[in-house]
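A single protein chain has been omitted; all remaining protein chains appear in their positions.
And then subunit A:
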Amino acid sequence: MLHKPTRRGLLQGAAGAGLLAALPDGLIRSAFAEDAALNVFGPQPPDPAPPGAAQFAIDLFDKWKADNKASVEYDLVAWPQLHDRMATAFASGSAPWDVVYMSGWVPEFATSLRPFADKLPASLVDDMPPTSFATTTWDGQVYGAVFTLSLLTLFYNTEHLAEAGLDGPPKTWDDLLRYTKELTRDGRSGWVANYGDPAGIGGTASQWMCFLQQAGGKMYGEDGMPVFDSDAGVDAMQMMVDLMDAGTDPGSISYVGINDATNVLLAGRASMQMNWPFMWTAAQDPEQSQIVGKLGGAILPAGPAGSASIDGTDAWTIPNSSKNPEVAQSLIEFYLDPVVQKQQAIDTGWLPIRLSTLADADVQKALPNAKVVLEQASHPYDSFVTPDYNEVTQALGTEVQKALQKAKTPAEAIADASELVTAIVKRRS
């Protein structure tokens, strides 16, 4: 029997809904205890996004939700907006998420995060590179789990190298400079980079950090103060300047994101680039690449101290404000499940962090660069993240830009950068 909607009925319904909304949170949750509603904050694809946000492992994701009686809502934003959204939410003290993506910001937001990662199962931790937790650890507490092995490696256009009579990728700094000179012809550049944005992971400063480690230097001493005003620091800067002169795409100084530089390589207008693993899949897509089947990968050329890179530090964390931290941890463990990791690699091009999945024959067949990244991981790849990473890389990267534009010598730029970074670190202390 159908009831006619009446004004009284509507008023009673509205009052009931209002009463429900006004109930204390705990009461409501106990009433619906079987449903955990998780909110996940992360980047939009093609940046590394989880199942359900990116199109992979959807069936497994649905099964996990059913098994855990949980619903998952994604709050995804474009990569450049991630940090600022997070900063605003954490500063307001009401971050509405249960799982949050991080990229080098763990030390900055450590006080707003839950140190959950030491509770991860040993079988999972043992299957990850030992350095996986380096960028998610601050003051001895582990706040996150990296979910993709994302190191900068060398990508090159095999056809350009063959045309120039160059046999295999450059292995040393000298090779890199020689290759860049020889490949800069026919209206294209030997090397392309995104030097336009100084700050953040992948910005100008962090690219210099690769060269710094290749030269045998490091950013900070044991006391946390900068020690990069050294021969290694100047050599690294000089290498970038020499590379610019040898034939870096002049537009590199104006490319503010990795995609700007990637597009130049994919258009066949440059021959070599330092890039993240996602590059491989993008280069095989004829809709966005003119170099399908012509991309080669190798570890970064060695400086005086050998090869070295930086870590993209893509990690999942749980904020203190999460109302379901246990389920949130379970979701992170699901993201790190071997089968999910394998599908992540094959379907999106973002490599797994699990060593067993990286060694999987299917993954290596689909992503020939997996071996390269794994080899790169056997060399140093410190990103030197600190709570003031953005401010430090902004100051440092701006000085690198001045050196690249010959407004300062490498030695002057390094000395000035060291002074600025020292002031920032002291202010934090």
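Assume contacts are C-beta pairs under 8 Å (C-beta built on N, C-alpha and C of every residue); 3 or more make two chains touch, one makes a residue touch a chain; residues count from 1.
We adopt the following convention: contacts and distances are computed from a predicted model.
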- Query: What is the protein name, per UniProt, of the chain that does not appear here: "MerR family transcriptional regulator", "Multiple sugar transport system permease protein", "MFS transporter" or "Parallel beta-helix repeat protein"?
  - Reply: "Multiple sugar transport system permease protein"
- Task: Please pick, from A:Glu108, A:Asp229 or A:Asp337, the residue that touches the omitted chain in the full complex.
- Result: A:Glu108
- Message: Among A:Ser71, A:Gln405 or A:Thr422, which one touches the chain that has been omitted from the display?
- Response: A:Gln405
- Selected residue (touches chain absent from view) among A:Asp249, A:Asp337 or A:Asp360: A:Asp249
- Message: From the list A:Val99, A:Leu183 or A:Val264, pick the residue that touches the absent chain.
- Response: A:Val264
- Task: Quick one: say which of A:Ala37, A:Leu60 or A:Ala87 touches the chain that got left out.
- Result: A:Ala87
- Query: Mind pulling the subunit A residues that touch the left-out chain?
  - Reply: 83-84, 87-88, 90-91, 93, 95, 108-109, 111-112, 195-199, 249-251, 253-256, 260, 263-264, 267, 269, 319-321, 388, 390-391, 394, 398, 401-402, 405, 407
